[in-house]
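Sharing a structure with you now.
Note that this is a trimmed complex: some chains were dropped, and none of the rest were shifted.
By letter and in written order, the chains are A, B and C; residue numbering begins at 1 in each of them.
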Amino acid sequence: MKARVHVSFKSGVLDPQGKAIGLTLGNLGFDGVGEVRQGKLIELELTETDTATAQKSVEAMCEKLLANTVIENYTIELDDN
Amino acid sequence: MAALTARHFLAASYPHLPKGLALSNEQNITPAQIAEHGLTTDEYKTILTVMGREPNLTELGIFSVMWSEHCSYKSSKFWLKTLPTEAPWVICGPGENAGVVDIGEGKAAIFKMESHNHPSFIEPYQGAATGVGGILRDVFTMGARPIANMNALRFGAPEDAKTRHLVSGVVAGVGGYGNCVGVPTVGGEVNFDPAYNGNILVNAMTVGLADADKIFYSAAAGIGNPVVYVGSKTGRDGIHGATMASTEFDDTTEDKRPTVQVGDPFTEKLLIEACLELMATDTIVAIQDMGAAGLTCSSVEMADKGGVGLDLDIDKVPQREDGMTPYEVMLSESQERMLIVLRPGTEAQAEAIFDKWQLDFAVVGKVSDTGRFTGRLGGEVVFDIPVRPLVEESPEYERPWVEAEAPAPLGSVTAPMGHMEALQALLGGADLSSRRWVWEQYDHTVMADTVRKPGGDAAIVRIHGSDRGLAIATDCTPRYCKAEPHVGGAQAVVEVWRNITAVGARPLAVTDCLNFGNPERPEIMGEFVGCIKGIGEACRALDFPIVSGNVSLYNETDGQAILPTPAIGGIGILDVLEAHADLALRREGDAFILIGATVGHLGQSIYLRQLLGRAEGPAPAVDLAVERRNGDFVRSLISTGRIDTCHDISDGGLLVAAAEMAMAGDIGLTLTGIDDAGFWFGEDQARYLLALPESEAAAVLSQAEDAGVPAQTIGITGGEALTLNDGTPISLSELRQKHEAWLPNYMQNA
Amino acid sequence: MKASVIVFPGSNCDRDVQVALAAAIGGRTDNNDCVDMVWHGDSEMAKTDLIVLPGGFSYGDYLRSGAMSARSPIMREVVARAEQGVAVLGICNGFQVLTEAGLLPGALLPNAGLKFVCRDVQVRVENSQTPFTNAYEAGQTLRIPVAHHDGQYFVEADELSAMQERDQIAFRYCQDEKTGDSSRRANPNGSVDDIAGVFNKRKTVLGLMPHPERAADAIHGGTDGQALLSSLVSALA
């Protein structure tokens, strides 16, 4: 099974990378771009085949390592085909 | 139309070739494949002779990388042999991974410079980063802990659409790698010129420190000894154009075969620590990093140097991807890998160290007495090449060359503006503005031994745990090399020597990185030959031998070659760390003294180029005896503690150098001299500026006279402004603002 | 007095801080009896008066700076010792590890300028009543180098005011009076409230971005960082 974890800054946290991208897109002549946010997408190959167990285990990985919940949110997507 | 095979092609000249292939390749090599591997028909004929049969594709790949310009030095070898490489303090000259010099007290300095030009143009961040990674490995492979990095960068015109992006990526990449590994980047150069629009230059240098009696070499020895692979796994990275020759070409090829490698400085840091830990044990017979041409080049060099054979078991090579062919494994340029020959029975001890650092470790083969380089996959032989001829029969060309035409003498020069205005324009322009924006992105203080950081003449790092130091500098003035290759080559060496001298250190030895265009063009070859001759003469005259180096040719796009750029990196020793000089003015009321003769040479100067748009005239003359005399004099003043403030005069001339000293020390200067652009902005060589207490000036001047060294007082320090011949003063803060502003402003939109 | 320096994979200031500690504690840079180097994979540590998490790029700063090191086996022991009141100092990457490990509040984000920054900065000592800062005067300014890519200190507003009330701010970036160079921002990374270093509530744990061990010897061009180490020696010896 594959897991995709999306980690992004909480809304109150400044995202300088996203801001810089927005600015540069403007400089490059791309109009109509509003807020830009940059997050991480972590893709994991899992040997686990049970979705519920996998979900639990990836949640634990997020809490323990993949996200810093002081500043970040995460969402998990599992893909079992 | 069926392609003619090479066999058909060559049948006439080699009727005796054995029929068929003993090895696994079913297919005959086609002329197209030969061409795609960058081999000429004649080179292929030599391969047939060496092999005594037709090679298979893997073998062809091995020959092609070993005989590439990059690995074989086929165009440059002949001339490189003319360089002086010996001195009593040289422990190991060119031929190993890096040069080694004795620096006293049982220590050795190990250093080398290398180019990563092409990859950096394609992907500036990763190209530059892996360039730094590669040169670090060349140095720690010999047993040294890397203690300083330098970087010599050449970019296209600031106006060129790509330049800003390239500067941004290269600088971030150099920093990204060196900072993470924890080696301070203490100096370098940045030039801009339209000649580099299509070919930037990224030259990186590393200096390391080792115990003089614990240097590790690369010659494999001991029949049956295990050959061990350590570091990262092998992937399909950097299998260049050569892969085009592969037959399995499909839609996913682009996706599978990146030509640019991604560096992993974290793994490199672990590899340094693990290798140094292993080196402290008594287990290593020989060690070699995998750089260009990866596993192939490292194995062949180790076998050849040891006069032995090497058997590799391809299945054992740690691989990152499934289904890699022997061709791919052998030609991959994945980063952060090393090859080691161990003493028999020490495998477990070595493996434990690499396990501790969580690095891959695999016994991948053994040293053999066959004199052949053999690879097996699933027990079957997939390549089998005699080592000696693979190395010794490699092509060597004495390419035709023509001497560059001597430049016409410089016509009259009319000053376009007042000297102070000119100074401000120069200090605030692309060529001479502050490079702080660059070096503040480099960690230059890690290791806590940096004594003089970037921004001065030579950088100084303390030799850890001692009261001595190493001075390090890189230099080259490509516009001089273009105008007069011979003079330019010599000038690059003397400028390095002068920078090391200006901090008070004793110059010891140099490394070079010779960047040129296409050597098959006689005029480019002429530039190469001219520069080499100049370098050789200067090194000889200054007892400044070349102990390592690198050649990068074909820096050319659409027939547009780069300026000839023989970058020189040098090191010197400070026997007493305290007794060094710095360019920053330290006291008010100091006498300001000019050492060396000022003719006012404006040919090929920055003044002429930037303010008048003229690249004309001869380069400034280099008189090696005068260089030596003036430099030895200045050094003796510094090492005996008589002066602590010194700066050499180079790009931009006297007034620029003086202003740099004032800005650095935040102390003003009042100068007096001839009212002539040549006097203030000429780039005559062999000159220095000193500041010392007024009370001691007379003694120093008379000492200079005794030594036959031209010296004159041209000013006095003090105040907060720079004043010239009673003109209107310019405040240092205004000057500094201009000097510091150009690069950050330019890069703002990156 | 005994200090312990934790070595993570990718630490690169471990030796630098060892040298500075040896000089501060034992009077000689090569006197290593007073400094233990402790491997991140160990789960036990000998008795120690001070634990130092050095600078560097542990785990390459991949994922988030300090994130992976904070989960090393030795960190459980570091947390336990910190709870017992053993002094813990985190410098640069060590500061990042301490926030990731929950020993200090807040987090360190990429610099606002998105570039690595290596230069001398000026910092003001905000609280001199701690084992780490007793050799300084409150309000004193120090010149110390920074060298980091992820040094932007962030903490939620209410937490920040609580920290201010508890005197948990150790150092703040401030304008360089000497060169008066107003073109340069005093705050090199966009940290909230110009914060360069913070304490835990008990003032037994300090994390800071500047590198005191790079301003500890005359050859560094300044020794303002040395007093941080000698504060510890006088408080803990």
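Rule of thumb we're sticking to: contacts are C-beta pairs under 8 Å (C-beta built on N, C-alpha and C of every residue); 3 or more make two chains touch, one makes a residue touch a chain.
Just so it is clear, the structure is predicted and the values come from calculations on it, not from any experiment.
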item	value
Counts per chain label over the entire file, given a single displayed copy of each	A x2, B x1, C x1
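Note that in this section only the chains that are shown with their structure count from here on.
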item	value
Contact graph of the chains (line, ring, star, complete, other)	line
Between subunit B and subunit C, centroid-to-centroid distance (C-alpha), Å	36
Chain centre separation (subunit A, subunit C; CA means) in Å	30
Mean-CA-position distance for subunit B and subunit A (Å)	40
Residue numbers of subunit A (touch at least two other chains)	none
Residue list for subunit B, restricted to those that touch at least two other chains	none
Residues of subunit C touching subunit B in the complex	9-10, 12-13, 15-16, 19-20, 29-30, 41, 55-57, 59-62, 115-119, 145, 147, 149, 179, 181, 183, 211, 213-214, 216-217, 219-220
Subunit C contact footprint on subunit B (complex, rising order)	172, 175-176, 179-182, 264-267, 269-270, 356-358, 439-451, 462, 465, 577, 666, 736-737, 740-741
In the complex, subunit C residues that touch subunit A	63-64, 67-68, 71, 99-100, 106-107, 109-114, 152, 154, 156, 190
